[in-house]
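One chain of protein is taken out of this complex; the other chains stay put.
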Amino acid sequence: MGFLDIDNTTKSYGAVEVLHKVDISVEEGEFLVLVGPSGCGKSTLLNMIAGLEEITSGEIRIKDQVMNGVHPSKRNIAMVFQSYALYPNMTVGQNITFGLEMHGVPKPEREKAMHEVAALLQIDKLLDRKPGALSGGQRQRVAMGRALVRNPDVFLFDEPLSNLDAKLRVDMRTEIKKLHQNLGTTIVYVTHDQIEALTLSTRIAVMNGGYVQQLGTPQEIYDKPANIFVATFMGSPAMNVIPAKVEIENGRPVACVALHDGTVTTLPFSQDNMAEWQGKDILLGVRPETITDEDAADRKSKNIAHLTNRVVVTEPAGSDTFVSMTLGNRDVIARMRSDAEVRPGADFTFAVNMEKAVAFDPATEKRIPA
Amino acid sequence: MSVASQDTAIRTGRVTRMLIYLVLLLFVLFYMLPLYVMLVNSVKPLNEITGGGMMNLPQVFTLEPWAKAWSSAQIGVEPTGLRPYFWNSISMVVPAVAISTVLGALNGYVLTKWRFKYDTILFGLMLFACFIPFQIVLIPMARMLGLMGMAGSVWGLVLVHVVYGIGFTTLYFRNYYAVFPTELVRAAQIDGAGFFQIFWRILLPSSGPIAVVSIIWQFTNIWNDFLFGASFAGPTSQPMTVALNNLVQSSTGVKEYNVHFAGAILAALPTLLVYIVAGRYFVRGLMSGSVKG
Partner (left out) sequence: MASNAHADFRSRLQVWLPKLVLSPSLAMVLVFVYGFIIFSVYLSFTDSRLLPSYGWVGWENYSKLWRLSHWEISLTNMGVFAVLYIGICSILGLGLAIFLDQKIRGEGFIRTIYLYPMALSFIVTGTAWKWFLDPGIGLENVMQSWGWTGFEFDWIKNRDFAIYTVVLAAVWQTSGFVMAMFLAGLRGIDNEMLKAAQMDGASNWNLYRRIIIPQLRPAFLSAFVILSHLAIKTFDLVIALTGGGPGRATELPATFMYSYTFTRNQMGIGAASAVIMLMTIAAIMIPYLYAELREKK
């Protein structure tokens, strides 16, 4: 039993099931991020935890209390909305204390709680203003203050940073993370931004098409994606997925990959069990940062493979240079240091860290476990 | 007015522009003509009108027709003037407008923020009710008012106007609340506010403009109604429009055109005032009754 249990929960609209048997158990103090493309069901799931949408089947429990059919205000949760949902006709102070007022908390206590939260979020000077007079970042803080003041069991965040500009988003991200570390609250956070998911969470549920594709720590999700969807959704630029054939060379399994001119090169696997796939096609998953020049190759790796291939385009991006080439008839991106001497149209020898490479079954698109 | 004043990219030549202004001016005269006729003839003695001077400014200025229309003209059998009927209209319009607007606001709130299966169909049923030819309900309504003991009373008319007005008021509030952020309602739900608290504390404070639209529309419609007034009002509850028609159509005695014109202006004055003061909202109401969304 966790702190927040989502137990075999489904959601249907009429005959259409939009969320299929979701099963997640969240421990106290955890920061769970639900991430996925729009329409994957992540917001629906969050709304079901909040009590804003009915649960079709299964159970949601908070502290072992079944929440099905319980009014949102009786679940001891708080929510920060994408639009912040600040009441336009009330001042910041009234916005923050509205929930306490509705729960019959006496005024002196409300005032005290409000000032504490305002101090914590550094919005004490804004308490008498109306939301219309605030900047995006300030509204964001007020929305968080409104959630914090209730001292709830679970915080729910619905894409809270998506309305902020890029710079502010990064600042607020750090701030939410600090808040979580200092207060140790339990958080469920919905986003479509995989970087937010990776940076904030203690655990991630990657969702697509109403299914949880993978549930795990950020590291697990990044290094051992359960399937091609997770592999390509998490990480930017996306993981390269290259069609390859498994052969045995010098007693070890290798991936045979076509270069730009059709000649085949081999990349030795680190996983011994890939030998079982001898003669079969697979999809090789290689993250861009594991394809580098020789000098930048990971020295701790015991399996660096080399391949020489024609460079198609180079895209300098300040700290890195992205280099694209054709491998297995696909565009493949390598992430190089900015000082790497790469010219478009010329051949270049790349170092591939095969220790980090993963393989997928092309039929099921699932990762072949090591 | 509510029409957005964005400039067109179209450019026109000098002569064309002159012609356009000329046409626009001609139509200004056309639209002003009846008002001019009513105004000038309501302040001149009758013989100036019958002598072919309808279009002339008054030679002798008199407020006598106004006084007569207001307090002593023969309406039906009583020489009461329009005054009692004016008050009939007021006491009918005020409650009818208030009740239909409150109901419309609540309906709009439910239909947008508490959606349920078939809610659009129910709304469609309410909306269609605005457009039916009211002849279809005249006979049963007369019976029903009789059964309810409200026949010939002001309250009967109030009921009638509420029933056939809520379609429009619901339409206004529904369209207005449809673009009101639902997240605010959800946030208030999580904060523990109930159905009526959310309405009262969150939606209503932002509903000023649409409430004005609804009130003005209902006021104009109900004030100007003739069919229901003529069908259901008793001698002591007739609204202004019915009384004006009686005054003008009465076939006894000399036709006092100047009194008729003064009476017509009196009947038009309240809605005209509303239009002049809050025309923007009036047009908005008109438009959302036709071009929705």
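Just so it is clear, A and B label the chains in written order, and each chain counts residues from 1 on its own.
FYI, a residue touches a chain if its C-beta (ideal position, glycine included) is under 8 Å from a C-beta of that chain, and two chains touch if they have at least 3 such contacts.
Here the structure is a predicted model, which means the values were calculated and not measured.
Colleague: Can you tell me which of B:Asn88, B:Gln218 or B:Thr241 touches the chain that was removed from the display?
Modeller: Here the residue in touch with the unshown chain is B:Thr241.
Colleague: For the chain left out of this view, which of B:Ile90, B:Val137 or B:Val212 touches it?
Modeller: B:Val137
Colleague: Which chain B residues would touch the chain omitted from the figure, given the whole complex?
Modeller: So the residues of chain B touching the unseen chain are 1-12, 17, 20-21, 23-24, 27-28, 30-35, 37-38, 41, 49-55, 103, 106-107, 109-111, 114, 116, 120, 122-129, 131-141, 143-144, 162-164, 166-167, 170, 178, 194-196, 220, 223-227, 230-231, 241, 244-245, 248-249, 257, 260-261, 263-265, 267-268, 271-272, 274-276, 279, 282-283, 286-287, 289-293.
The working rule: only the chains that are shown with their structure count from here on.
Colleague: Find the geometric centre of each of chain A and chain B from their Cα atoms only, then give the gap between the two centres in Å, rounded to an integer.
Modeller: Result: the chain centres lie 57 Å from each other.
Colleague: Mind listing the chain A positions that touch chain B in their complex?
Modeller: 47, 50-52, 71-73, 77-79, 81-83, 85-89, 98-99, 102-103, 146, 150
Colleague: Please give the residue numbers of chain B that touch chain A in the complex, ascending.
Modeller: By the definition above, chain B touches chain A via 181, 183-184, 186-193, 197, 201-202, 205-206.
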